[in-house]
Structure formats: structure tokens, C-alpha cells
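Structure provided below as C-alpha cells; questions to follow.
Missing here: one protein chain of the complex. Every other protein chain is in place.
And now, chain A:
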């Protein structure tokens, strides 16, 4: 809009700012709480301005260890969660791009059967197969390992379908041109398909990283040791029923720290992410 309508602009901005405040206030409040001492938090009302214990609280949580979860530091939790989220995101991308490649570009017996099998698993939530999966993990001795955290949720029907749909839009002539140019299946994948999928991969990575970061049920089951917990599980463990037993200032710090990596991923990948959703480089 080129003309200026002061009232409209004002109302528009007012609505947007109000929305942001509503969404952002709890996060701000968490941040405020994370900079006060436990005593201040437990004695209402909680101040609306950050306190003076920022450095103490954050360094205690990150390096010192939190008593209620066996003295494990939040740094360890962040590391665990990062390993799991990266493993899930990258694993899902690798597996699904390869299976989509097979389904779209190769003719083999039972091709459509496999496709439908993958498709059907979309309809089964993790919770349905959680007991057999747990049993398998126990038998393999993968409880309290990174492999145990990652492998059971590494296959993704959704990502396979997304890649399949993208591959179907690649013109057949391009595939044939590559064949005439002497590119075998592996070269075609590496030289043509992967570069063309870059934006899709980036977008999926963001979504899957956050999916992995926020996993709750599976890490809860498969990790027993405190030092193998993910940050979400540890947060839950830090909170006791009795208010006085909970180190609320450390809980708040952990909350703040748990938000940071997903935000970082979104911010850093934003350009790619938006491009992947909006246009494909064709």
C-alpha cells in the first residue's frame, strides 16, 4: 500500500504488537524467573524485571549440575538432545531421500507394494508400536544409548512422500539427458538429484530437527540414567510435586536453554527454509 492511512497503520500495528506480547510474555517471564534466586521466585509476587543472578544461575545449571537429576549438568543434557535431534533429522533425510529415489527412478518388482507399505506406516503413530520396539531395544542392549534414542524413530514416511512428490516433478528428459551424458544411477543422484533437492532438504531438516528436539515419550522410555536424559525429560524430572523441593530458578534456566538450539536452527536456516517451501529451483 503506497497511500498512508495513519489510523489503519496504528490499528494494524496495535493488533500485531498485542499478539506478539501475548505470545512472548510467558517466554519473557521465564527469562525473568531464570535470573532470580530460588527464594525470590518462591516469594510472590515475582518481579517483572530481570534479577541480578543471571551469571550465577546459568553457570550453575550449565556446568555445576542440577541436584534433582543426579547432579547432571544442563550442558550434558543439551549435548544429548543435540545428538538425538541431529541423528533423527539427518537419519530421516538420508533414509527417506534414498527410498524415494528408489521408488521414483527404478522399476523393480513389488515397487508399488513397498510404496504403499511405507505410506501405511504414516497411519501408525509411534505409540502403537512402542512396546515391541522397546522389547527389541532391550534385546539389542540399546537402552541408555544414543543409538537407542535415534534408531527407532529414524524412518520417516512423511519425508519419503515429500521427496517422492518432489522427484516426480523432475522432468523425465532431465533423467534421460543424464543417461545420455553417461551418468549412472549413483552419479545422477549425486550430481543432479542432490543439488536440486538442496532447498527441500534444508526445509525438512528444520522441521525434523525440531521434531527430534521435542521428542518426549520415546526418550522417557529408553533412557534411565540421568546422564543420558534429553533436556525435555530432565525438565520433567526436575519438577517435584512439592514446590519447595523444586529448584525453580534452574528449571527456568533449563527452559530458556532448551529453546535456544531450535531457535538457532530456524534463524540460521530461515533463508533456505523459506525457499524450500516457496519455490523449487527449476
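By our rule, a residue touches a chain if its C-beta (ideal position, glycine included) is under 8 Å from a C-beta of that chain, and two chains touch if they have at least 3 such contacts; residues count from 1.
FYI, contacts and distances are computed from a predicted model.
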{"item": "Missing subunit (named according to UniProt) among the choices \"Pyruvate ferredoxin oxidoreductase\", \"Glycine--tRNA ligase beta subunit\", \"Sn-glycerol-3-phosphate ABC transporter ATP-binding protein UgpC\" or \"Tetratricopeptide repeat protein\"", "value": "\"Sn-glycerol-3-phosphate ABC transporter ATP-binding protein UgpC\""}
{"item": "Which of A:83, A:102, A:155 or A:192 contacts the chain that the document leaves out", "value": "A:192"}
{"item": "Chain not shown: contacting residue from A:46, A:62, A:155 or A:183", "value": "A:183"}
{"item": "Residues of chain A in contact with the chain not shown", "value": "171, 173-174, 176-183, 187, 191-192, 195-196, 281-282"}
